[in-house]
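For reference, the structure is listed below as structure tokens.
What you see is the complex with one protein chain gone and the rest in place.
Per-chain residue numbering starts at 1, and chain names A, B and C are given in the order in which the chains are listed.
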Amino acid sequence: MKFLYYPGCTLKNKAKDLDIYARESALKLGFELIEVDEFQCCGGVFTTANDEIATKLASVRALKAAKAAGVPLVTVCSACHNVIKQTNYAMKNDAEFADKVNRYINDGDDYHGEAEVYHYLEVLRDIIGFDKIKEKCNGALKGKKIGAYYGCLLLRPSSVMGFDDPENPRIIEDMIKAAGAAPVIYGERNECCGGYAALEEPALVKKRCGIIDESAKAAGAEALVTACPLCRYNLVKNGANVPVLYFTELLHKALSEEI
Amino acid sequence: MKSKNELLRENIIRTSGADVKKCMKCGKCSGTCPSYDEMEYHPHQFVYMVETGDIEPLLNSESLYKCLTCFACVDRCPRGVQPAKVVEAVRLAAIRQQGKNRLTPDGVEKYLDDEIPQQAIVSAFRKYTK
Amino acid sequence: MQVNEYKPLIVAFCCNWCSYAGADLAGNNRLNYPADVKIIRVPCSCRVNPAFVLRAYQRGADGVLICGCHPGDCHYTTGNYYTRRRMALLFSMLSYLGIEKERTRVEWISAAEGAKFAATMNEFVKTVTDLGKNRRLEDLRCKK
Partner (left out) sequence: MQQRIGVFVCHCGTNIAATVDVSAVAAALGREPGVVFARDYQYMCSQAGQDMIKDAIKEYKLTGIVVCSCSPRMHEATFRKTAAAAGINPYMVEIANIREQCSWIHKDKDEGTEKAIILGRAAIAKVCLNVPLTAGEIPVTKRALVIGGGIAGIQTALDIADAGFEVDIVEKKPTIGGKMAQLDKTFPTLDCAACILTPKMVDAGQNEKIHIYSYSEVVSVGGFVGNFTVQIKKKARYVDETKCTGCGLCTEKCPVKNVPNEFNLGMDTRHAVYIPFAQAVPKVATIDPNYCLMLKNGKCGLCSKLCGAGAINYKQEDEIIENKYGAIVAATGYNPISMDKFDEFAYSQSKDVITSLEFERLMNAAGPTGGVLLRPSDNEHPKTIVFVQCVGSRCSADAGKGKEYCSKICCMYTAKHAMLTREKYPDTDVYVFYIDVRTPGKNFDEFYRRAAEQYGVHYIKGMVGKVSPEGKKLKVRGSDLIADKQLHIDADLVVLAAAIEPDKTARPLATMLTASMDTNDFFTEAHPKLRPVESPTAGVFLSGCCQGPKDIPETVAQAGAAASKVIGLLCHDKLTANPCVAHSDEWMCNGCSSCENVCPYHAITYVEKEFRMPDRTTKIRRVASVNPAVCQGCGACTVACPSGAMDLFGFSGKQISAEVDAICR
């Protein structure tokens, strides 16, 4: 099974772990991620204004590559996923926007949201199946209490993302369970860490991360997993009480041969 | 002739794609906003002030740059108003003015450390510059 | 004011229980739609003989709508199912006669759907206006 893979800028630099473990785990689970040729950065956040065209072109190009290859486009980073999924939605449902983009790109092959976009976790859930993953896991994580940190980008806007129940998601918990560990549910798991405000508003981010960290710790989490490099950076930088891992690291650990 | 302010208001409503008239003033957006305490004008006020055309104070407010675009208000709004999109449209109206870019390539350096992911930098540029 | 603006002539057959009441509700709520639509009240959409539709086209109608209750909600239990079947046959006959299929339409509009009634009328009038004057089925005997 092959998928087109959009790693995004951060996974090539500061979040290499997220990328490497995703690829290796994929191979262990029987699917392959083929990187999009010469992909461009998605921009990190989706500009909601409907007159913003240029900021969404990189995503459209990646989507067109998936359409041409005839396979779904897979992302791992929450931010890339959010931007690409929202762009795809706009291309499919906003005819005026799609028309402007197609005129701009003007390569004779108009795009109207034909490609499918999957987050890596959705591939695990919908295509591989968590029960299959469970069979392949080694049990090294048994008894570990792990909290899923969704943040905002994976879940919202839910009408577009369609990822999971935005207020009571379970996909990462199901993955943690499949990996052999015990998921810990805590109240702030779907609240924002502060995101890019890390640059200008470190105090705001510190406050947000403190709330999330407290909530997770109170619920008894021994570690947090996330799909977003910026969430991880913010949590770690602001002195999280528990280690913060990428979900792919956890998956990889559970799938490794050596215990 | 429409006034400058009226044109601005129409432009913001158009680019946001949000219907501010739908708002029933329940304040749920502000009840859920993670940046509430940092904001001078809160999400429900953005919606209301755009509705009434009182936009100048918003354009000059720091609140524009406190929204984290986390979409909590969008998802939870019972009226489908999408406050985050209104904030974004006002912010774009502000930074698209001549010389109003909030972040410059030179200016960004002071915020950086060794670990900061690229994602944060590109996102900030997306949000703070035209 | 434009002088030569084309105004289509549209006949809408509405069942008494759902669509006619839906049209009344559109009126109660002051929902505008073009005056080109003229409504004929029938007890049930199944009272609409395909011959009435042909008659309308003979007499110069540009579009005909048959509106009934939603399938399953017919006041007479099954009337609109008959309508659906009969009109499917009529549509193929109209195509055979060379009348664009967009000119004739069956719509299910309930008594509660005033907004849908107005929206349907607006959209249908636009469709028919875009198609232009219907010239295909005029009874030449009636021409002066």
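By definition in this document, a contact is a pair of C-beta atoms (placed from the backbone, for glycine too) under 8 Å apart; a residue touches a chain by one contact, two chains touch by 3 or more.
What you see is a predicted model; the values in this text were computed from it and never measured.
Participant: What are the shown chains that the left-out chain touches?
Facilitator: The chain that is not shown touches these displayed chains: A, B, C.
Participant: If the hidden chain were put back, which of B:Glu6, B:Asp37, B:Glu62 or B:Glu115 would touch it?
Facilitator: Checking the options B:Glu6, B:Asp37, B:Glu62 or B:Glu115, the one contacting the hidden chain is B:Asp37.
Participant: Pick out which of C:Trp17, C:Trp108 or C:Phe124 touches the chain that's been left out of the picture.
Facilitator: The single option touching the absent chain is C:Trp17.
Participant: Just name the one of B:Met49, B:Ala72 or B:Ile95 that touches the chain not displayed here.
Facilitator: Reading the full complex, the residue touching the unseen chain is B:Ala72.
Participant: Using the document's contact rule, name the residues of chain A that touch the chain not shown here.
Facilitator: Within chain A, the residues touching the omitted chain are 159, 165, 167-168, 185-188, 191, 215, 218-219.
Participant: Please output the residues of chain B touching the missing chain, sorted low to high.
Facilitator: Considering the whole complex, chain B reaches the absent chain at 19, 22, 24-33, 36-37, 42, 44, 72, 75-81.
Participant: Determine and list the chain C residues touching the chain excluded from the picture.
Facilitator: Interface residues of chain C facing the absent chain: 9, 11, 16-18, 20-21, 23-24, 26-28, 30-33, 35, 38-44, 46-52, 55-56, 59-61, 69, 72-79, 82, 86, 110-113, 118.
The definition used in the following text is that only the chains that are shown with their structure count from here on.
Participant: Measuring from the mean C-alpha position of chain A to the mean C-alpha position of chain B, what distance in angstrom results?
Facilitator: 24
Participant: Using Cα averages as centroids, what's the distance between chain B and chain C in whole Å?
Facilitator: Using C-alpha averages as centres, the distance is 47 Å.
Participant: Mind checking the centre-to-centre distance between chain A and chain C? Centres are C-alpha means, answer in whole Å.
Facilitator: Centre-to-centre distance between chain A and chain C: 51 Å.
Participant: Give the residues of chain B touching no fewer than two other chains, as numbers and ranges.
Facilitator: Counting only residues that touch two or more other chains, chain B contributes none.
Participant: Which positions of chain B touch chain A when the two form their complex?
Facilitator: 14-17, 34-35, 38, 65-66, 68-72, 74-75, 82, 84-85, 88-89, 92, 103, 108, 111, 113, 115-124, 126-128
Participant: Can you tell me which positions in chain A touch chain B when the two form their complex?
Facilitator: It comes out as residues 8-10, 13-15, 41, 43-52, 55, 77, 79, 151-152, 155-158, 166, 191-192, 194-201, 204, 208, 228-230, 233, 236-237.
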